[in-house]
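Below are the structure tokens for one structure; questions will follow.
Shown here: the complex without one of its protein chains, the others still in place.
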Amino acid sequence: MIRVENLDVTFGEKQQRNHVVRGVSFEVARGETLGIVGESGCGKSTVLRSLAGLEGTWTGSISFNGKPVGKNRSREELKLAQMVFQDPYGSLHPRHRIGRALAEPVRSMGQGDGWSKVAEALLQVGLPAEFVDRFPHELSGGQRQRVAIARALILSPPILLLDEPTSALDVSIQAEVLNLLADKREELGLTCVLVSHDLAVIGHMCDRILVMNDGMFVDELTRDEMRLGITHADYSRELIEASFI
Amino acid sequence: MPDHDPATVLSVRGLNVRFGRNAIAAVSDVSFDVGRERIGIVGESGSGKSTTGRAIMRLLPQKASISADRMHLNGEELLEKTEREMGRLRGKDLALIMQDPRYSLNPVLTIGRQIAESARLHLGSGKKDALIHARSMLERVRIKDPDRVLGLYPHQISGGMGQRVMIAMMLLAKPKLVIADEPTSALDVSVRKDVLDLLDELVRENDSGLILISHDIRMVSAFCERIMVMYAGRVVEVLSRMEDAQHPYTRGLIAAMPDPKHPVRRLNVLDRAQIEAEVGR
Partner (left out) sequence: MTDTLRDFHPAQPPGLATRILSSSARVWHKLADEPLGMIGFAILALLVLVAIFAPLIAPFDPARQMLSNALQPPSFAHFAGTDEFGRDIFSRLIYGTRITIQTVLSVSVIVGPIGLIIGVVAGFFGGRTDAILMRATDIVLSFPSLILALAFAAALGAGLGTAIIAISLTAWPPIARLARAEALVVRNADYVAAARLYGASPLRILFLYIAPMCIPSVIVRLTLNMAGIILTAASLGFLGLGAQPPLPEWGAMIASGRKFMLDYWWVAVMPGIAILLTSLAFNIAGDTLRDLLDPRHARS
């Protein structure tokens, strides 16, 4: 479903040149959930943003469904992959009511005014339909993240990109959001890429895990290996040890 | 103070904190003792865990009203102290380590100046002594190249190093009680353990009490002798091991954490109605 070859991202020029992602390649099968784990600054979010089409400076190739996509995406290409961001406070426009936030994707795609889909989208993520009239600041963090998920799903993308979707949330709310994501993934047959620094979340959600350090993948773990604590690189062993004190 | 037990550093009885005209107290009827030990306060956001820590330090905004039957530090009543006396106590007998070192260090002063300043303030050492002191403290928190770091500004150092510097600064005066409010949640997992170990080592060395405030019950239970679980401003349970949890909230919290070693398809979520019933009982 997703194929990435030799993805390379560099920010800045000359002295301030910062080689963030160093030629990574990976594939994600249809319906699979891939996890990318690493510490801050390792380049994991940049990989995800490049996949989404938010970075403009990468080289290499990215293809969805066998078709290569470029840096500037057409509407059809954009509809293939949508993203859920880390910060539920920053990912919803503070002056747009929830109903508008959910209708915007449909309107931007030129598919009508989108109001007909809003109530259903809210119900899908377990929120009451009355929320359409609320502003984001009237919602809790978990509720906002549900809205963000609903917004990402409203265009029915086959691929969902998740950038630390629960790291700003409390543990109990995190559980609710992760369950919701798991349900939607199953129900809609989504292909997911989840980026997080939290090995527990990654291990819970993902079929396969890539460990990233300094712009490169240093290890690849399956769900079973993760459960048994098997690693193939020193870095991932240290990371797992440090994560579960 | 006749009833003062020298092993007890801090003794709090019936602490209440209310913000402004809010009907609901942010902290209600919290009582605990801290000896020369490590005690953890665990809870989710809004549980009142940070507010409790700040109430002890008297670092809450003006509109907060604090009341307590008793709040003794080494047998002295903190509630009777004037603002000026509290200012002298903070940093000397009481230390607070906050979540993000980037916001707790002064951005326009070098690390060396800041630590030296704190040495001069609390230890009364001269200018030269203070700098020597600062250097030895940096060595103490295992910073490899202390002379270089002394001349750096806060934005030039990493989060982990920043937190070490904070610890060095806070523990310089050998405080009786250290309150660490989410000291590692802004740090990467690999440095988390180092910072906690360091904190532990220094607290033991100074024979002080430590209150570790965190949302991460696993980390707290690995690190602290006693765990105080807070929910909606109240202490619901005090544990010595995470596994002994009885209260439905604590159990729900533990069950809600994903654990790769025991994979489940769906995580348990808190049954809030049941917990409300339990807490209100």
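Each chain gets a letter, A and B, in the order it is written, and its residues are counted from 1.
Note that in this section a residue touches a chain if its C-beta (ideal position, glycine included) is under 8 Å from a C-beta of that chain, and two chains touch if they have at least 3 such contacts.
These numbers were taken from a predicted model, which means no experiment stands behind them.
Engineer: Among A:M109, A:L188 or A:A242, single out the residue that touches the unshown chain.
Structural biologist: Hidden-chain contact among the options goes to A:M109.
Engineer: Over the whole complex, note the residues of subunit A touching the chain we left out.
Structural biologist: 49, 52-54, 75, 78-79, 81-83, 85-87, 90-95, 97, 99-100, 103-105, 108-109, 115-116, 118-120, 123, 128-130, 132-133, 148, 151-152, 155
Note that only the chains that are shown with their structure count from here on.
Engineer: So what's the Cα centroid distance for subunit A and subunit B, whole Å?
Structural biologist: Here the centre of subunit B sits 33 Å away from the centre of subunit A.
Engineer: Using the touch definition up top, name the residues of subunit A that touch subunit B in the complex.
Structural biologist: Spelled out, the residues of subunit A in touch with subunit B are 39-40, 170-176, 178-179, 182, 197, 199-201, 203-205, 223, 226-227, 229, 238-239, 242-245.
Engineer: Would you pull the subunit B residues touching subunit A in the complex into a rising list?
Structural biologist: Residues 44-45, 188-190, 192-193, 196, 215-219, 222-223, 252-253, 256-261, 263-270.
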